[in-house]
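A short write-up of the structure that comes next.
With one protein chain withheld, the remaining protein chains of the complex are depicted in position.
Entry: subunit A
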Amino acid sequence: MSILSLIVKREFIAKVRNKSFIIMTFVSPLFFVALAVVIGYLSSLKADVKQIAVHDESGWFVSQFESDEIYNYQDLSAVDVKMLKENVLEEKYNGLIYIPQSDDIKEYENKVTYISNDSPSLGFVTQIESLIAGKITHVNLENKGIDAKQIEEAQAKVNLNLEKASGESTVKGLNEIKILIGSLFGYCIMMFIIIYGSMVMRSVIEEKTNRIIEVIISSVKPFQLMMGKIIGTSIAGLLQFIIWGVVGGVLLFIASSVLGMNASSPAVSAEMLQQNGEASAQIISEVQNYVGEILSLPLASLFTYFLIFFIGGYFLYSSLYAAIGAAVDNETDTQQFLFPVMLPLMLGVYIGFVTVINDPHGTIATVFSMIPFTSPIVMLMRLPFGVPIWQVLLSITLLFGTFIMVVWFASKIYRIGILMYGKRPSWKELYKWLKY
């Protein structure tokens, strides 16, 4: 067996046998599923019905307030306002809508008051405002002799059809799906780098503090040891990710079938129903459309690119992590070196989520999908939107070119650092090590 594969194997086994690794692997999906179930359960709980008193002296508006699951409106126009206010104070009612008497309907634009102990939600305020505005508009129209019904009938609803220049038609929501896929890829890479990069770092520090490092590198080249560590850790990481995926999927399936609630669909479809008022048959056909559209994305090439950028990005960053581990004696000393490593990673995610979503082919998104330290994240988020092949290739070339350079630098620091004990090195000293 070659030396490298020996090291990879040892690192892999060392990681996989580690108790905290095993616990993390099997407990995390349980934790996340439990979290999802709790959130799902909480959101399915009916909120307390809020009692809202309506005191309408004009008599114009009271019929507009229709009780629903959350707000129960009671027509209390006959009751004295002062008493109602006291009732609100005593919390017999959650709130009071007070509409005073006025002759001119126009005045109601500024005359309606909502009285409550705690400030109402923005949604509630908007809802009340639009109810009253609707009635005023209605009355205004009638006053001018226009039949409101006719207006309602004349109102049109527009659906913009989307089509690519290449001719395929597309679904409006597809952009969101692309964003979702891109974000998922980018996020996965970032998490992977942070979790397993620091695992590489810890393992380097461990070898230093165990003082075994000199024994090892009298047998193998430091570069082999570093690469073996990075590869071994990443295989362990991939295994963990796959287990998370499978276990999480199975648990979610079990949870959803046991609790009889599909984690996301009721909320989403209910929303759709409310917002669009469409028939459910249409939703189903739309869902089929989405599925078709996802399948029509070049999934195979997307996945290939994902792997390429994943490998490039992970190796780039984890060799930096390894160098940091080599430069220090213990984990507490890593902070000052970790910050500049985390910075581009965070920047990548930030740019990905802010810029790419708004303008996937804009200058900022394009530039940062070329810069090697952010490209694994930003480019992956751009890819589902269709990126010219030359940009992808350029980005990959830059990434792997930088990767080779960084690994070279990192292995120099690593080579010197693993034999240095004592004082935490300064940046200047690290620079000196590069020249040894």
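Keep in mind that, in the parts below, a contact is a pair of C-beta atoms (placed from the backbone, for glycine too) under 8 Å apart; a residue touches a chain by one contact, two chains touch by 3 or more; residues count from 1.
Note that contacts and distances are computed from a predicted model.
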Chain left out of the displayed complex - its UniProt protein name, from "ABC-2 type transport system ATP-binding protein", "Cytochrome C oxidase, cbb3-type, subunit III", "Multisubunit sodium/proton antiporter, MrpC subunit" or "Spore germination protein KA": "ABC-2 type transport system ATP-binding protein"
Selected from A:I105, A:I195 or A:V220 as touching the chain missing from the view: A:V220
Hidden-chain contact residue, picked from the options A:R10, A:K85 or A:H361: A:R10
Missing-partner contacts on subunit A, residue numbers: 1, 3, 6-7, 10, 14, 18, 207, 210-221, 419, 421, 432, 435-436
